[in-house]
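Worksheet for the structure shown next.
Let's turn to chain A:
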Amino acid sequence: MRYVKSFAWLMAIALVATLGAGAFAQDAPEAEAKAATAAADPIKIGAVFAITGKAAWLGAPEANVVKMMVEDINAKGGIHGRPVEVIVKDDQADETASRNAVGELLRENVVAIVGPSTSGCSMAVAPMCEEEGVPLVSCAALAKIVEGREWVFKTPQRDDHVVERIYDYVKEKGMTKVALMSSTDGFGAGGRATLQAKAPEYGLEIVADETYDPKDTDMTAQLTKIKAAAPDAIVNWTIAPAQSIVLKNAKQLGVEAQIFQSHGFGNYQYLAAAGDAAEGVIFPAGRILAAKDLPDDNPQKALLVDLTEKYEAKYNDKMSTFAGHAYDALQLVFEACQNKEPDRQDIRDYIEERQGFVGTGGVFNFSPEDHTGLQKDSLEMLTVKDGQFTTLAK
Partner candidate 1 sequence: MLRVENLTSGYGRIVALKGVSLHVNPGEMVTLIGANGSGKSTLLSTLAGLIRPMNGKVFLGNREVTRLSPEKMVRQGVALVPEGRQLFAPMSVEDNLILGAYTRRRDGQSGTLDEVFGLFPILRERRAQPAGTLSGGEQQMLAIGRALMSRPSLLLLDEPSMGLAPRIAQDIFATLSDLKRSDTSMLLVEQNAHLALRAADRGYVIETGQIVLEGDSESLRSNRDVQRAYLGRGYQEAWDA
Partner candidate 2 sequence: MGHHFQTADLMQYLLSGVALGSIYAMVAIGFNIIYNATGIVNLAQGEFVMLGGMVTVWAHNRLSLPVAAAVLVAVVSVALIGIAFERLAIRPVRKPTVLTLVIITIAGSFVFRGAALLVWGRSLSWMEPFLGEAPVHLLGARITRQHILVFFTLIVVAFALMFFFGYTIAGKSMRACSYNRTAARLVGINDRTMVMLAFALSAGIGALAGAVVVPISYMEYDNGAMFGLKGFAAAVFGGLGHNPAAVVAGILLGIIESLSAGFISSDYKDAIALGVLLLVLFVRPRGLFGRTDLGRLTEF
């Protein structure tokens, strides 16, 4: 029987080790949020993020910023004199886990839910919230999440807007031949479809269309093929570390075409990993990564600079776009509770009518027809100069 024991022992360690980090990340905000709200009957808000697992780099900063916001608001006395409790759940970017998490939150009678982090999970839980009549403010990019839905909103810029900004720029510079590269995961495949669909509208010719596995370690074959097709521009669409490898491989092969990346490139880790090869790459993203470079009259500047400083000081980590999405989502819910009653219907109605909400993703103008609230001008064209993200000089 000894082998059974040693096997069980191993499995136990495996479980502890893989779940350990997640459990800490998950429990911390929950526990502290609860501690602060012991006094009065708290306003309960739900949050579902991919804090661990394959999309942890989205969910972990989102959970961080939520924790920071809850501490802040409770330090200021809560809302209507009631403390705020945000119940944070980790769905590990797994759709079933996400549905379970939302189910638990509904049983807790939350007034609204922010998240999930990924498009897949958001699509999975949106019908539940729709049926139950609970406002859901998703932190995922896919525009479809909100389409035809009454109770669902989202804060990130839409992926089709990202494509439009890239193509606007490509066309403006007189380029006509475009090569596409994308990873074979959901993010890459979605971007690829939009890139393909919109090219004809801009009169662009797609001369190559290559894909790679998000875990691939070498993309020189795809780039060699692209190089032979002699495009003016290359658009690479992924959220994997592969985007740093693509840049290195392109440099290795001496590819001369202008390289564009998706908004998924907005992550300092990938920038650093690509090193010199990242210089001059262009990508559209929210303004948060280049907050300091914005002109002083930009309406978002004050918020972005302030939030970035606070976040970076508290977590000793670079600010991320995704933390911004969660900030916008939760801030909308907070505002709704402050200006109306902390009630599901009131919150939904408030968000749907909200105009001119200054968030990290842009200035939001919601309407019954538009639950994303953002236009493509919410995106800024960014580039890399001396190893830093900066706005692209016009």
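With respect to how the candidates were assembled, all candidates are chains of the complex that A comes from, given by their letters.
What we mean here is this: a residue touches a chain if its C-beta (ideal position, glycine included) is under 8 Å from a C-beta of that chain, and two chains touch if they have at least 3 such contacts; residues count from 1.
The shown structure was predicted, so the numbers you read here are calculated from the model rather than taken from an experiment.
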- So which of these touches chain A in the complex, 1 or 2? 2
- Message: Please output the residues of chain A touching candidate 2 within their complex, sorted ascending.
- Response: 1-3, 6-7, 10-11, 13-18, 20-21, 54, 56-57, 60, 184, 210-213, 215, 217-218, 220-222, 224-225, 228, 241, 244-245, 248, 251-254, 269-270, 272-273, 275-276
